[in-house]
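In this view, the complex is presented without one of its protein chains, the others remaining in place.
And then subunit A:
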Amino acid sequence: MDSPLTLEPLFHIGPVPITAPVVVTWAILVGLAVFAAVSTRHLKLTPGKVQTVLELFVTTVDGQIRDTMQRDPAPFRALIGTIFLFVLVANWSALLPGIEPPTAHLETDAALALVVFIATIVYGIAARGMKGYLGTFAEPSWVMIPLNLVEQITRTFSLVVRLFGNVMSGVFVVGIVLSLAGLFVPIPLMALDLLTGAVQAYIFAVLAIVFIGAAAGESPGRPTSEQGETSS
């Protein structure tokens, strides 16, 4: 088993080395794109089973965003939902034989954390303005500016390390057990990895909501009743 901290390119496209996590991510990207395109082709007011699951997922994401941010979830829906879906599918891709989940590599987790970091800044500035956003670093006092700056970095790193550590450890444990014991022994651990993967996807998405919500601040008004009904 290769070290999770090193990546060997599978091939090169020009000067760009293409590694396994990138290829798996492309596969996930294509699969999700095809699934989304096919499943939303014939949406109806009276939903079928697949549409019902999709609507349940979207309303759940909306409800989570609304409960955490106290804001209209529409501007954040796609980002949070995509983070959750990608991390979940990437984590569960470990179930496929020979596939190593992209989130078991630091670069993928760092890319996700980088997106969240940038989104936090963008949404913060959009909601508060540049001066208002920068002013949040001086809260509750200007003395806290260094700590707040460090917090911005550390919490992003914590996102990376949390996801990376949990997924990588699961993959390694399963790999080690598989190399030491029989074929079916790691199955309980793989089942545990399913749970861990779902929980980590949820945690990553919720933390993204929290970080973005903290940067954007509370909405001047509560979500409307229509939006409230959407979460139910």
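We adopt the following convention: a residue touches a chain if its C-beta (ideal position, glycine included) is under 8 Å from a C-beta of that chain, and two chains touch if they have at least 3 such contacts; residues count from 1.
By definition in this document, contacts and distances are computed from a predicted model.
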| request: Could you check which of "3-oxoadipate CoA-transferase alpha subunit", "ATP synthase subunit b", "Carbohydrate ABC transporter membrane protein 2 (CUT1 family)" or "Paraquat-inducible protein A" matches the UniProt name for the chain that's left out? | output: "ATP synthase subunit b"
| said: In the whole complex, not just what's shown, which of A:Thr108, A:Asn166 or A:Gln200 touches the removed chain? | reply: A:Thr108
| field | Hidden partner chain, residues of subunit A it touches | value | 5-7, 16-19, 21-22, 25-26, 28-29, 32-33, 36-37, 39-40, 43-45, 47, 51, 54-55, 58-59, 62, 74, 77-79, 81-82, 85-86, 102, 105-108, 110-112, 114-115, 226, 229-230
